[in-house]
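Yeah, one chain of the complex is gone here, protein chain that is, but the others are all in their spots.
Coming up: chain A.
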Amino acid sequence: MAGKSGATPTTYSPSPTTQNKKRPPIFNDVDWVRSDARGFHQCRPAFLRTGAVNAASGSAYAEFGNTKVIVSVFGPRESKKAMMYSDVGRLNCNVSYTTFATPVRGQGSDNKEFSSILHKALEGAIILDSFPKTTVDVFALVLESGGCDLPVVISCASLALADAGIMMYDLVASVSVSCLGKNLVIDPISEEERYQDGSVMISCMPSRNEVTQLTVTGEWSTPKIHEAMELCLDACSKLGKIMRSCLKEATSALQE
């Protein structure tokens, strides 16, 4: 069947997603409606669930609109043989996409940049002293990319770490805000991300009010960035509450 002539033939996607690079004029207006009918400062409904993967020591599934992510945590387990002796535990993060996650079929390879940002966002929250000489592996798979993939992965990963019983100072909640013309848009979808002028992503520990990771890209004015960070921190604290209630639900179901 496939590969009758040996090598697979070259193919192309029939959808014209790569052609229109031009930004729709709607985003320059002061007033427009987001394609999923949300307000500018309204996040997508968050669905979170722990215990999605039985084979892992801890796992979580997150679904924010069309963004669907699974994170598994393995360990603490023996570090690789080549690793040097270490008094504190190690954290190993890996983020990958499925081939069908994006509108155009991808290669499904590891995303190095996201992996390192995930590592930076989590390492400040984990009490690494609690598992010396060993490694905790955090593996994330983006099943479907619908915008804001990295913040969802970070929030989901901290939930999976909590499910695995890894000691942390606090859960890490992560939210991003995009700047589109004159407007600030929280929790943007893929289309809004594609045409954004700038974005800010904050990962923080809500109950300690500490930021573990902050990324700012693009063009920002000082009042705008202030407003965006306020928005992010406020949404983070609300997301943190949802994550906490998700963990509580899981344990209360366990006790019944």
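FYI, a residue touches a chain if its C-beta (ideal position, glycine included) is under 8 Å from a C-beta of that chain, and two chains touch if they have at least 3 such contacts; residues count from 1.
The rule we apply is simple: contacts and distances are computed from a predicted model.
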**Asked** For the chain omitted from this view, which of "SWI/SNF complex subunit SWI3A", "Ribosomal RNA-processing protein 43", "Ras-related protein Rab11D" or "Putative cytochrome c biogenesis ccmB-like mitochondrial protein" is its UniProt protein name?
**Response** "Ribosomal RNA-processing protein 43"
**Asked** For the full complex, which residue in A:V71, A:A125, A:L171 or A:I189 touches the chain that was left out?
**Response** A:V71
**Message:** I'm checking contacts with the chain that's been left out. Which of A:P24, A:P103 or A:G218 qualifies?
**Reply:** A:P103
**Message:** One chain is left out of this view; which of A:V33, A:M83 or A:A253 touches it in the full complex?
**Reply:** A:A253
**Complete:** Interface residues of chain A toward the undisplayed chain are 1-5, 8-16, 38-39, 41-47, 49-57, 59, 61, 63, 66, 68, 70-72, 74, 77, 94, 96, 98-103, 105, 108, 110, 137, 139-141, 143-146, 165, 186-187, 231, 234-235, 238-239, 242, 250, 253-254
